[in-house]
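Excluded from the complex is one protein chain; the other protein chains are retained at their positions.
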Amino acid sequence: MIRAQLPALLVVVPLLAAPVIVLARRAALAWALALAASWSSFAIAIALFLQVRAAGVVSYAMGSWPPPWGIEYRIDALGAFVLVLVAGMGAVVAPYMRRSAAAEVPGERLYLFYAMYMLCLAGLLGIVATGDAFNLFVFLEIASLSTYVLIALGRDRRSLLAAFQYLIMGTIGATFYVIGVGLLYLMTGTLNIADMAARLPAVTETRPLVAAAAFVTVGISLKLALFPLHFWLPNAYTYAPSAVTAFLAATATKVSVYVLLRYFFTIFGASPAFAEVPFQEALLALSAIAIVTASLVAVYQPDMKRMLAYSSVAQIGYITLGIAMANRAGLTGAIVHLFNHGITKGALFLLLGGVAMRAGRASFDCLAGLGRAMPLTSFGIVIGGLSLIGIPGTAGFVSKWYLVLGAIERGEWWLAVLVVGSSLIAVAYVWRFVEAAYLQPPGPASPRPGEAPLALLVPAWLLVGACVWFGLSTSFNVGGAATAGQLLLGAR
Amino acid sequence: MSAGAVGGHYAYWVTVFLMVAGLYIVVARGNLVKKLIGLSIFQTSVYLLYIGPGKLIGGTAPIVAEGFRVYSNPLPHVLILTAIVVGVATLALGLALVVRIREAYGTIEEDEILDRDREPRGGE
Amino acid sequence: MTPQVAIVLALAIPVAGAIGIAACHRAPNLRESVTLAAAAGMFGVVLTLVGPVLEGSRPALFVLEALPGIGIAFRVEPLGMLFALVASALWIVNSIYSIGYMRGNKEQHQTRFYVCFALALACTLGIAFAGNLLTLFLFYEGLTLVTYPLVTHHGDDEARRGGRVYLGVLLTTSIVFLLTAIVATWAVAGTIDFAPGGILGDAGLSNAAIGGLLALYMFGIGKAALMPFHRWLPAAMVAPTPVSALLHAVAVVKAGVFAVVKVIVYVFGPELLAGVRAADWLPVVAGFTILAASVVALRSDNLKRRLAYSTVSQLSYVVLAASLLVPLSIAAAALHIAAHAVGKITLFFAAGAIYTASHKTEVSQLDGIGRRMPWTMAAFAVGALSLIGVPPAAGFLSKWMMFQGAALAHHYVAIAVLAASTLLNAAYFLPIVYAAFFRAPPAGEPAHGEAPVAAVVALMITAAATLALPFFVQVPLALARALAGIGPN
Partner (left out) sequence: MRSYLVLRVVAKLLIPFMLLFALYVQFHGDFGPGGGFQAGVIGAAAIVFYALIFGLPAAKQLAPEWIVETMVAAGVLLYAGVGVAGILLGGNYLDYFVLDHDPVHGQHRGIFWVEAGVAITVSGVMLKIFYMFAGRRRDADEG
């Protein structure tokens, strides 16, 4: 009985945990509830992944209303894959949060912090699980609003302005998305994504469809921090509490990529109206610019957290580059990088959280001599950095492999050179850390020798281990990505 | 664009106007509260975009009653109810942030806030 | 012990050694013994593999499937066997030498030094036994990263700058060229496993495509130090001498030229390259590198810098020999890997001994040092003769086979280059030997004795090996001929 209800329970459990936490009010109890909820939703995500692998697609009618009318939760290969990433990161960050949040969020607001974290998790899971376009907007807003609060709960006063700017940009993005959905609803008469995809080819009047596609793309690119629309990301990631930054870096932008994939391939892919609209070329150009400029900017950042934020913008450029290639290898590369970059960046931000806890902040003058003061943390950051560069044996290499393969199969050599060339810029900014941590004596701002607490190290190293594991045995991440890519391209 | 078309598309012209006006205010104004007002105007344009086409000329309220066969479409209304709640929540959160920014920085003009950030106040 | 277990052990022992070294951080003597034990153990295990490989069997081991259709797999073939033998043998000697050197100069971070050393050897064995290009690339990058802490051992500004150039050039060439080449090969040939006779045969590539792909590989393997990507070798001189010995003779550059020969023989296949004349540019580049590097070596006064540029030119000997695509010259290339290793390591040991004993680094300061350090300079002389190619030493045999190969291939330019470079070698090595023995030491110089005993012992072993190699050459020669397909089997 329960197996049939999993898609709903996946979202309901964290959604229900939030008000219960608000009623619980005490931080310790709130954290325990958050932990239980995030771990159970991770278990549900894994169960769903297995169900989808067996059955292909899991469909769930909310409130027993049949799909075209009622809201349908539709989880296919791509959705299940992203769900495991989001729920997995939620489960890893939850135990990390107790010590890290206690140090960075004022005591009386801790239970609100956990409630917002639950809402954010529920929102992100909802976006991926739902098969209804407007329901996706509602979850998008739930996730975004709780994200703004999570960012604003940081101790540093600049987190307030960062949250405000993210609120403005995020709301504009979501509203663009809802305008696009409105136009699509006007033209097709349905909000169910699968049904919309079926009805689109029949629509003769294509001008509103192209307008809707433009609105949706711009809106989602804003949430995705695609190059020209990424200005909210560096401040938001830098001034948010470390646990929040790690969770957002690994999930928020990835879920927006999922939405972009869903719209580009499942809905717009099916109809000929978009054959002549140069979406792919535009996305290709923007991703190329994103990769190069964001990486270059990252090299000159004084604060490592801000450097990794710019690096995130660049790595998202890789994902959109893979999407823009629109061939099997490129798409697999995009989806697998969505996963690999999630765990890599999550690990790096979690480790930086440990540094921020002991040294107050994560700027480069604090990192001098870190190799001796916090050996485990800095070695973890090095491995995470190697995965960012794409050194073989780490997860990053697998996605670089597929992106270069995709570029070569398209016969565009400049694209392959761009992908590998830009990882050299990644070498530059990762080696800034290595030289600071291992080749410089400890400065005045460096932390006193002493490792981060175990509660922070274990989740971080779990992710670092995952970086290496998914770099070597890729049956899960490449297998999942390949089936998802095949599914999306099949729809075209 | 024939006159009829302009007249017929009256609702769309208003929507576009509100949309662009809202965006302009958000972009042009430095005062944080004015930005939020612009954002609300921008969101209001969406409500009109949904509700306008939903209304059928001669259609009554979408509640089944004898003697009425033509009903306007209830779905946009439901969607916009949710969108309004989302708009309220965003506005409330934005205003709460503005209040806290005012306490932390003493001003709600964006460029003054950025200047106050640049001088080292040691506000870590 | 089946060959498969031997392969696993060959890789596991150095890693276990590294962990063991890190464990007994407190007890230096125990730590040193762990290094030596690991080195000896690895050499023993590698020896057990020589028999089966000579009889023609190619032990293979599939570890795990890294990417769909491509796995981390090992396959021991003659060239890999030869390289593994050289690396594991010289690791023992290098460890002995390191103990003497590191303690003589009272270096800090010795534990980190030995741990990275052991891991570097594990990566080297991984490269030697790699069964496909992905495994080779994995351990190739691993070697670059593990040797970075060794190069930047002193941790001062000079070390950081040297490390930056070292890593910059190696990672640039490997990520930009080599990775693209491997992915292109996978896209074109559908497989990246090493197969005798090459895998690109039936891929139907045009001449230009094959030439381009070969260029990507040759410049991608930065460790082979082809000009203009040789800058990292002199930049790595900031490291202590045992590391330079490791870099130049035992692992890093050897991995480079090993990979070059392996790509030419097992990915392209000599027949393909010869038939379609796509590799004509390679001998020219290699020849240019030989001559240019020799000229720079001639002019540089710093001893280690001169040895570094000598290595750059010697490496291009191997690349030149391999690019002649004649079976005899390919066998010569393989043999030269061993000959150069033994010769160059002796020279570096001598340079280190001179530095430890007298803190002299410039060639001009070496007047009359032979009287005070007779053993060291004698070994230096033997090493120098071997590299020049004078008959009793090891270098002669491989150079002689190169001459024969070039003649067979009617490649008169190559013959001219070989002859000219032999003269250049003599020009930059013999003055040192002459100055050391036949010039009087400058007057007011403080007296200093020989280097620490351990260093001298290591020196003697490698000098003896340089002389003895021609007499016990059956094993390396047989392996080299097996590689080129002109051997008995």
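Structure notes:
Chains here go by letter, A, B and C, matching the order in which they are written, and residues are numbered from 1 within each.
The rule is short, and it goes like this: contacts are C-beta pairs under 8 Å (C-beta built on N, C-alpha and C of every residue); 3 or more make two chains touch, one makes a residue touch a chain.
Bear in mind that the values here come from a model prediction, so they are computed numbers and not experimental data.
Listed by label, the shown chains that the missing chain touches in the whole complex are A, B.
Summary of contacts with the chain left out: across A:L15, A:A80, A:A225 or A:A273, the touching residue is A:L15. If you put the missing chain back, the residues of chain A touching it would be 1, 5, 8-9, 12, 15-16, 18-20, 22-23, 60-64. By the touch criterion stated above, the residues of chain B touching the omitted chain are 61, 63, 81, 85, 92, 95-96, 99, 103.
In this text, only the chains that are shown with their structure count from here on.
Between chain A and chain C the centroid-to-centroid distance comes to 44 Å (mean Cα coordinates, whole Å). As a whole-number value, the distance joining the C-alpha centres of chain B and chain C reads 69 Å. Here the CA centre of chain A is 27 Å from the CA centre of chain B.
Within the complex formed with chain A, the chain C residues making contact are 64-68, 72, 134, 137-138, 141-142, 145, 149, 152, 155, 159-160, 163-164, 167-168, 171-172, 175-176, 179-180, 183-184, 186-187. Residues of chain B that touch chain A in their complex: 19, 23, 26, 32, 35, 39, 42-43, 46, 49-50, 53, 75-76, 79, 82-83, 86, 89-90, 93-94, 97-98, 100-101, 104-105, 110, 113-114, 117, 123-124. Of all residues in chain A, those touching chain B in their complex are 134, 137-138, 141, 145, 148-149, 152, 156-158, 160-161, 163-164, 167-168, 171-172, 174-175, 178-179, 182-183, 185-186, 191, 360-361.
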